[in-house]
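A single structure is presented below for examination.
Omission of a single protein chain aside, the complex is shown with its protein chains in their original locations.
And then subunit A:
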Amino acid sequence: MNLEKTLFDTYGFTSFRPGQKEVIEKILGGQDVIALLPTGMGKSMCYQLPAHLMEGSVLVVSPLLSLMQDQVAQLKKMGEKSVAAINSFLDPAERSNILHNLNTYRFIFISPEMLVQPYIKNKLMGLNISLLVADEAHCISQWGFDFRPDYLRIAEIMPALGHPRVLALTATATAKVTEEIKQYLKLSEPFIYTHPMDRKNIAYDIKKFENGKEKLEWLSTFVAANKGPGIIYAGTRKKSQELSNLLSLSGIRTAFYHGGMEHQDRIFVQQQFQNGELEWVCSTNAFGMGVHIPDIGHVIHFQVPTSIEGYVQEVGRAGRNGDPALATLLYAAGDEDLLANLVLDDLPTNHEIREVYQNEGDPAQLVDQGIVRETSLRVISYWKNHLSEQDTIIQIAQQKNEKIKQSAKIRKLINLESCVREYVLECFDQQLHIKPENCCINDHLNFADFLTHRETVDIQVLDTWESRLNAILPC
């Protein structure tokens, strides 16, 4: 079989990107695959193409609604018409329509919690599923930085689906997490594809300041002098907003982006950034998925990230086009306190665990009354079905320890005196073979190669609605 021909005939691409062909061949050969591919390396092609070469449907389990929506949109943009998405946001009519015609879709996206609903499970059992894709598979790992207990349910449904082939996809996974993916999905002899994590065109800089004020001054000066486009990552929604407002005041075209904004506004910020109408986006870690911008030259972490995995994912949004890009991590004395808070904040407290275990009514009430946070409830509800109260407390305590370890890794990064690139790779159990000329702040970095002088732009005067309409529809 000529895979290149199928690729060209189906999508118009003349060649595969690194890793894609190997993964696809193994899938078609009937093997389970765990693929570690950095974001932007065409992960989805690994199941898209096989879908055209196998009988039946491809079932993609996707943990995040926004991610699912983006993937469906991308698939449609590439001309795939036979795509359905099942998630809790469907209205009843849409849902019944999709479920009624389920066997006609080539791609079915589903959220993990829908997967185990008896009615839907029954529907799925009647299908011929050729491939089950666990997207963002690191979410299955309770040690991972993004653990989603619902994800463990994939294993529960496998027998009902007749044990289809499995493709587990993730952009970031340590050896430990890969092992867990294998174990939880019950993959006995999977083919494991690991793409080198290292991105040669990205150089690492770490800047330290005496206090927050100095840090802020550096940022203002830097973005006023140097050309974007770039992303400034902040630790909290509030901070992203503050930074954006501050930079706007000095004439920088910037906007903030976080998960608390309404969906339409988030799309608008993405549009503006994609169009080059914005120089910088100040954002929480919510920004990234669904953003396909190749020429991002800078990623600045204004506050220390909470895990190396998260850091690498965010940094990886720079330089997709292969041009030199700079990752700058800013640190001010005392930031580690903030880090500690951020890291432990999203774990359920013992108090919350007790409340959920002792609650006999609708647990959602606990959220409404402000006794238990929604994220906590999600995690605890899962464990309540599997473990005793005491064991859950132990479970969460272990996760807490793991998170503390993760933040220790970040702390080490900040105080590193050796090569940053080597250290980051080490965290993923990979070794650095070839060092690029511009490596990192501790091992040769010529800033001139990354900085372009910024031309100041005139702040736009308010358009009339007529002139804006003419610009949008020049027909």
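Heads up, the rule we're going with is that a residue touches a chain if its C-beta (ideal position, glycine included) is under 8 Å from a C-beta of that chain, and two chains touch if they have at least 3 such contacts; residues count from 1.
One rule holds for everything that comes next: contacts and distances are computed from a predicted model.
Chemist: UniProt name of the unshown chain, from "Multiple sugar transport system permease protein", "Biopolymer transporter ExbD", "Helix-turn-helix domain-containing protein" or "Formate dehydrogenase subunit delta"?
Modeler: "Helix-turn-helix domain-containing protein"
Chemist: Of the residues listed, A:Gln271, A:Gln365 or A:Ser418, which one is in contact with the missing chain?
Modeler: Considering the complete complex, A:Gln271 is the one touching the chain left out.
Chemist: By the contact criterion defined above, which parts of subunit A meet the unshown chain? Give residue numbers in ascending order.
Modeler: Residues 69, 73, 77-78, 91, 94, 248, 255-256, 261-265, 267-275, 277, 462-466, 468-469, 471-475 of subunit A touch the chain that is not shown.
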